[in-house]
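Just one protein chain is left out here, and the rest sit where they should.
And now, chain A:
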Amino acid sequence: MLSKGLKRKREEEEEKEEGLSVDSWWLDQSHPAVSQTPPAAASSSLFDLSVLKLHHSLRQSEPDLRHLVLVVNTLRRIQASMEPATALPPVPTPPTAPSVADSLLASSDAGLSASMASLLEDLNHIEDLNQVPEPQADEGPPGRSVGGVPANLGALDLLGPATGCLLDDGLEGLFEDIDTSMYDSELWVPASEGLKPGPENGLAKEQTPELDEAELDYLMDVLVGTQALERPPGPGR
């Protein structure tokens, strides 16, 4: 799917969809904007293009957030236009377009969310990796309410979209429920069993503000080591 570079052919613009509800403005052929934008068959090429852009953006070692966000939002618009909203009454649609769209959606949606999620969560990870050595609260930016947990550490989603959970108990939350694929890495030394995920283990210290320093250092090494493994220095942007 990534290698496809569908060119929007002139003839394709002649295809018209019939009988679609005008609730979705992008499907209404009489709408002046829509008559200029590609119909469903060409929407799928726009969809492909957007997915290609998204993957290219995510593959950068440090993605341009603005570009990423705009592409994602555009992709969502296109995606929404390709599958009729549930609120709409069922309408007859040309047989070719939806199957192409559906297969694209099916194959790409999960992969899309997963790759987006994993790479966006890596962005989270990167930042909190920077923040970890700093003491909390006291010397945080005075602009924040000191009583609460600094937001960048406090609300961290380490898991994929399916099981996302918000962690709000500070530093120990950072290390709870770590993605197990990190422990499948050969670099991991099995000695520290306490690092295995699970809320009942020693990591889930209740309200203690800091982990044991040695454990912290070890975890830092693991994270940094794993990071280097997963993302070798690229050729730059």
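We adopt the following convention: a contact is a pair of C-beta atoms (placed from the backbone, for glycine too) under 8 Å apart; a residue touches a chain by one contact, two chains touch by 3 or more; residues count from 1.
Simple rule for what comes next: contacts and distances are computed from a predicted model.
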Chain excluded from display, named as in UniProt, from "Serine/threonine-protein phosphatase 2A 55 kDa regulatory subunit B", "creatine kinase", "Gamma-secretase subunit APH-1" or "Electron transfer flavoprotein subunit beta": "Serine/threonine-protein phosphatase 2A 55 kDa regulatory subunit B"
Chain not shown, touching residues in chain A: 8, 25-26, 31-33, 36-38, 46, 49, 53, 61-62, 64-67, 69-70, 72-74, 77-78, 81, 116-117, 120-121, 123-124, 126-127, 129-130, 141-145, 151-152, 155, 157, 161, 164, 166, 224, 227-228, 231-234, 236-237
